[in-house]
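Note that this is a trimmed complex: some chains were dropped, and none of the rest were shifted.
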């Protein structure tokens, strides 16, 4: 008899689950939702990240697989153990394999250079989830000519991801320029009464431009998944390359 | 010379603006973003609502035009003055005319009967903005068999709007069942520590299901605009005149 928790969850192994002891990969998710599971790196050791990424890749050899929120140590471990992996130190992601086809295009728009990590995570996610990316940065509202000069590019894509910290005004401005579906991502960039991104989050939720939706603070990954799904549906037939 | 505010905004009339004195209609918006302006009824008199709706209709005779957040008085005034208008007392909306073509389908899913007004506003907006609606209600998470039984309908649409108050758990459950883009709408239904919808809003922003985006509390209109745009793009092959 013991009252201490053992590692046996139910009884036998669950179907569609790959049990690594410290984690269970949902190998069935690709079939259920059309997208494979992703390695969320926060709180995991470099060794675990490598093994999880490798396992996901072996399970889905025809798809791109993704790891996010990687520490510098985890990035180095992936680079050493998986030479084919593409590691992005800005967005703190690693990818292995490539999407079988890219359909539709998502523009990832960032207000300032400080928003780059979140924007990069979003852009990499869009690619892994099967859509092309048009990356536009440093177009904050304090210099309107910058965003106005790319209006045509904004209007040409299938979905917009707009990343901003501080007062979070960029989505409202972009949402007034074009009628493309727009996902706003508040970032924790700022200080004092920005409250770690709350100011930007509230601004985006209250946008006066219709058709703006919002994800959690710094959640570039979530915005990327959503936008890629929208873009893929908007271009179901074609195969194009950026 | 006087220091008191006069009603002259700049100098001459702005192009693409219809000035009614108490409001200026942005008659140019349809061309700029693909969607006409909408009458936000809160804080307006019944007479103003009627005149604005009528003016919008005359400006865009080939489109549906919409008024939201109408008081009971405003609904009655619209019914009396504009016999062709369709007034929905649940969603507190009025529409005049119809969309030239409906492309794609949005499922509007509501957790409980108390969420009906927000869900109805969302559904009406989707129709005005040019997409079909599949309306599913009373499928809250406290009785999972209800949402499980409509899984096929959820998977078949182009975009999902999921409306819930209280703990706001429904979007996470739906987002785990299907891979369709999902817009979550928190409602102010609840009491005590629901804080007028904040509990549901936070839950939705923190959804463990990837691909969930969120709009402001009770903002069925915003969700409807966004989802209709996604759905229209997902079905580009149908005939359109817009």
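Think of it as A and B in the order they're written, each chain with its own count starting at 1.
Quick note on the criterion: a residue touches a chain if its C-beta (ideal position, glycine included) is under 8 Å from a C-beta of that chain, and two chains touch if they have at least 3 such contacts.
Note that the structure is a prediction, hence the values are computed from the model and not measured.
Trainee: Just want to confirm the stoichiometry: 2 copies shown, so how many copies does the whole thing hold?
Mentor: 8
Going forward, only the chains that are shown with their structure count from here on.
Trainee: Could you state the distance in Å from the CA-based centre of chain A to that of chain B?
Mentor: Centre-to-centre distance between chain A and chain B: 27 Å.
Trainee: Which of the residues in chain B end up touching chain A in this complex?
Mentor: 32-35, 38, 158-159, 176-183, 201, 205-206, 210-216, 221-223, 225-226, 229-230, 233-234, 236
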